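Please read the structure below before turning to the comments.
Complex shown without one protein chain; remaining protein chains in place.
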Amino acid sequence: MPNSPSLAPTLEVRDLQVHYGRSSALTNISCRIPSRQVTAVMGPSGCGKSTFIKTLNRTLELTPRARVRGGSVLYRGHDIYASACNVDDIRKQIGIIHQRPVSFPMSIKENVLFGARFHKLVRRADETDYARKYLERVGLWNEVRDRLGAHAGTLSGGQQQRLCLARTLANQPTVILMDEPCSALDPAATRRIEELIIELERDYTIVIVTHNMSQARRVSRNALFFYDGRLMEAGPTQQIFEDPRESLTREFVTGQIG
Amino acid sequence: MVAMTVPAGNTSTLLSPARVAWRGRRWSDLALWAVSLGFMLLGTGALLLIVLYVAAEALPALKQAGGLKGLLFVLPWEPLAEPPSYGILHAWLSSLLVTALSLLLAVPVALGVAIFTSEIAPPLLRGLLRPCMELLAGIPSVVYGFFGYVTLIPLFENSFGLAAGECILAAGLILSVMVLPFVASTATEALRGVPGNLRESAYATGVTRWHVIQHVVLRQAAPGLFAAIVLGLARALGEALAVLMLAGNATAVPHSPMDRGQPITALILTELGEAGVDSDKYHALMAAGLLLMVITVVINLTVLALKRRMLSRHV
Partner (left out) sequence: MSKPQSPPSLSVAYLGDRFATVLVWLTGLLALALPLAILGFLAVRGMHVMCWEFLLSGPSGVPLGSAGGIGPAILGTLYLVGMGLAVALPLGVGGGIYLSEFAPCAFWVRLLEFAAECLGAIPAVIYGLFGYALLVVFLAMNISLLAGGLTLGMMMFPIILIGSRAALAAVPSLERESALALGVSRSWVARRILLPRAWPGIAASAVLAAGHAAGSAAPVMFTASTVFTVTNPAMTTPVMTLPTHLYNLVSEAVSFDHAYGTALVLVVGILLVNALSMLLRRRLPEHY
């Protein structure tokens, strides 16, 4: 799909500084995340990718000792770190799925509805249809339609990850963050998730952290390259891989570092 | 696949400051925080209250002749003398004797049980030992006192020709049974904490099983074993009903295990009913209680610290 330059970026980061305790984790990060596109976040391990993505929906503060020391993250023009901002609402609108699929100790259906019930997005009577809608979206419906009441722990790893995605989608977000969603999955499950990502791009802004460069090339339209807590380069994925401006970027995409 | 449209409505209400404070869910979080904090403080405030109250009520006991030294080392417990004196020497000495006796008996047996459980026992017996120890630990003090009363006391009266069989020895024997499960289970934990590969390497050198146990396992587990003994000490000091029924309740200073004694706990239980509040006797009892409380708390905290060190050692 062609890039739509008229859409303002959903997320904009300005001069972000993040510390773990005393040491700096992210320094002077500024970038834009375009709407309704997949943006990959890449870099060698320890460069701050996960830290960065968690700042985008204020889940970083759930990690003890992690602090945003400066800068701002603008979502639709408003700084989400401003004191007037409601954190719960931010997290509803900007969802996240993690590396290891975490299903809650309840039935599959209750898992999907967990956030939606809280945010009052669905009525009691419509719950099953609502859950079905999102389970279908992630391609899980046919596999679980007969056992919606079963404990979610009985699903396989790939299924649980899709369940987490359905759960996030059921919150009706505009942005979906993904922190290495496939690294704990087998190749078949990975492929299914990647196909889903490409399909979801139509309707959501997606930011995906990945250490797998071929995955980044497959699914993303834009890319951010991080190194040692700094944003070294940002641009269209094709350009990053074929014609990088920074030498570090070139070394990374050719496999010389990280 | 279902076509999805992203709802556009939410953002208008997202960041307007006026809405923030009135979100229903925010109140529930605040309420939960307040309630849980309140309960937490209420509960732990009780600790402060207990310690301060007992300490405050114990202070007047120092007004007796000799002050602290008199209270602890010199004065006898003679409420009916002229003037009445309330020294607690006999009490803490009895506590010490009874406790020492019980540990003397319990610690070797507990060590044996611990070694048995962790090194030697077949799985069936190992599985049985745990509930057996828990059973022993669960029997209340008063039942132990009763058991000792109907078994040991008549035995003592018959074999030693005493008029009454209650004595420090009887209390010490029963106390050793009461203390056994606690020392044994902590010691077992300590032994189990010795890493398997340490044992394996030792066995691989071809020495006997006991050589390994003695020189490797016990040595490695030493802090945990020490903690187990100290835990037994604390529990023995704190026992009330069993020693009340078995130690004899005599206010004279004991000199031997066959003497009758009155540990601090028994002193309190015997005399509290007749102690008018704010009387000298009352203050002396509070002083005895303070002594007991401080010692047991300090011991228990030491054990906990040792246990923590034990755990972190085997990371």
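Letters A and B name the chains as they come in the text, with residue numbers starting at 1 for each one.
The rule is simple: contacts are C-beta pairs under 8 Å (C-beta built on N, C-alpha and C of every residue); 3 or more make two chains touch, one makes a residue touch a chain.
It should be emphasised that the depicted structure is a prediction, and the values quoted were computed from it without experimental measurement.
Novice: Which of the chains on display does the removed chain touch in the whole complex?
Specialist: A, B
Novice: Touching the absent chain in the whole complex: find that residue among A:C85, A:V102, A:L148 or A:A184.
Specialist: A:V102
Novice: Which residue, A:K109, A:R167 or A:R221, contacts the hidden chain when the whole complex is considered?
Specialist: A:R167
Novice: In the full complex, which residues of subunit A touch the absent chain?
Specialist: That gives, for subunit A, the contact residues 57, 59, 62, 87-93, 95-96, 98, 100, 102, 104-106, 114-115, 118-119, 151, 153-154, 164, 167-168, 171.
Novice: Since one chain has been left out of the picture, which residues of subunit B touch it in the full complex?
Specialist: These residues of subunit B touch the chain that is not shown: 25-26, 28-29, 31-33, 35-40, 42-44, 46-50, 53-54, 57, 108-109, 111-113, 115-117, 120-121, 125, 128-129, 132-136, 138-143, 145-147, 149-151, 177, 180, 184, 207-211, 213, 234, 237-241, 245, 265, 268-269, 272-273, 277, 282, 285-286, 289, 292-293, 296-297, 299-301, 304.
We take it that only the chains that are shown with their structure count from here on.
Novice: Where the CA atoms of subunit A average out and where those of subunit B average out, how many Å apart are those spots?
Specialist: That pair's centroid distance is 52 Å.
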